[in-house]
Structures are given as C-alpha cells and as structure tokens.
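Our next item is chain A:
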Amino acid sequence: MNEFLLAAAGFVLVTVALGLIRILRGPGDADRILAAQLLGTGGVAAMLLLGVATGLPGVTDLALLLALLAAFAAVAFVAGSGRGAAGGATPGVAEGGTGGEEPE
Partner candidate 1 sequence: MEASAIPTAWLAGLSAPGGVLLVVPLILPVVGLLLGLLLGGRRLGPFVFVLLSAGLAAAVVVAAAVVTGGEPMLYQLGGWSPPLGVALKADGLSVVLLLTSAVVTLGVAVYAQRDFRPPGARETRGSLAFWMLLLGVWAGLNTVALGQDLFTLFVALELLTFSAVPLVSLDGRAETLAAALRYLLFALLGSVLYLLGAVLLYGAYGTLDIGLLAVQIAAAHALPPSVLAAAALMTVGLMAKTALVPLHLWLPPAHAGAPPAASAILSALVVKGSFFLLLRIWFDLIPGLLDLPAAQALGVLGAAAILLGNLMALQQARLKLLVAYSTVAQIGYLFLIFPLAGTTSGPTWALSAGTLQVVSHALAKGSLFLAAGLIAKALGHDRIRDLAGVGRVLPITLLASGVAGLSLVGIQPSGGYLVKAALQGAAEAGGTWWWGLVLDAGGLLTAAYLLWFIGHALSGHGPHPATAKAPGRAQELVALALALGSLLLGLLPAQVFELISVGRVPPPEPIATAWAGAFHWGSLAAGLLPLLVVAVLVLAFGPWGGRRRPGPLGWPAVGAAGLGSAVGWLDARLRCWPVAGFSLLALVLTLGVGFAFGARACVT
Partner candidate 2 sequence: MSLTLDLFTVAAVSLGAVFFLAGTLGLLRFPDTLSRLHALTKADNLGLGLVVLGLLPQVASPLGWIGLIAVWLLALLSGATAGQLLAGAVRPPEWARLTAPGPGKDTADD
C-alpha cells in the first residue's frame, strides 16, 4: 500500500510539474501564479500522501500550513500586482477593528 501511495504522490507531483510549464511559458505573470497555486494544492495532496506512506509525524501539520499559506501566496500576488477591488463596489469596509493590534 505504501508503494502505491508513494507512486500516487509521484504522479501528483508529475502532474504538478506539468503545470509548471505555465511558469515557464506564462504568458502573463497571472498564469505563473496559477501554477504556483496548483503547486500549493498539489503539494498538500502530495505531502499527505508522502506523510501517510512514510509515517512521518507532523506531515499533516505541514499540509495544514501549506493550505493556510496557499491563500497567502494569492494575497502576495494580488498585493504585488497592485490591482484590487474584485468585490465590494463600495470602497472600504464598514465593520472591522482598526486598532494596531497583533493577531492574538
């Protein structure tokens, strides 16, 4: 079974690797970030597979972190691309704290 899971991880990796062609070819930077996103989701899957196959502790946490930060990568891209405003027509958000606080 472990062999199968490893093979599956390898397969997912290869598909993700194919996706990396988008990084090479673009054409736009947007397409490149898509490949990075694919790597995020695929990476989560590959890590789960590897983790269960090799029985390493903590790999679930790693996948969790990757899932959490996959969105952060998208934020980095959006912040970098300097274009926002996909949603609300009214600028600014009505609610929400505005204190300079730390996130805990």
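As a selection rule, all candidates are chains of the complex that A comes from, given by their letters.
We adopt the following convention: a contact is a pair of C-beta atoms (placed from the backbone, for glycine too) under 8 Å apart; a residue touches a chain by one contact, two chains touch by 3 or more; residues count from 1.
Values in this document were obtained by computation on a predicted structure and should not be read as measured data.
**Q** Please name the candidate from 1 or 2 that touches chain A in this complex.
**A** It is 2 that touches chain A.
**Q** Where on chain A does candidate 2 make contact in their complex?
**A** So the residues of chain A touching candidate 2 come out as 1, 4-5, 8, 11-12, 15-16, 18-19, 21-22, 28, 30-31, 33-35, 37-38, 41-42, 44-45, 48-49, 52, 60-61, 63-64, 67-68, 70-71, 73-75, 77-78, 81, 83-87.
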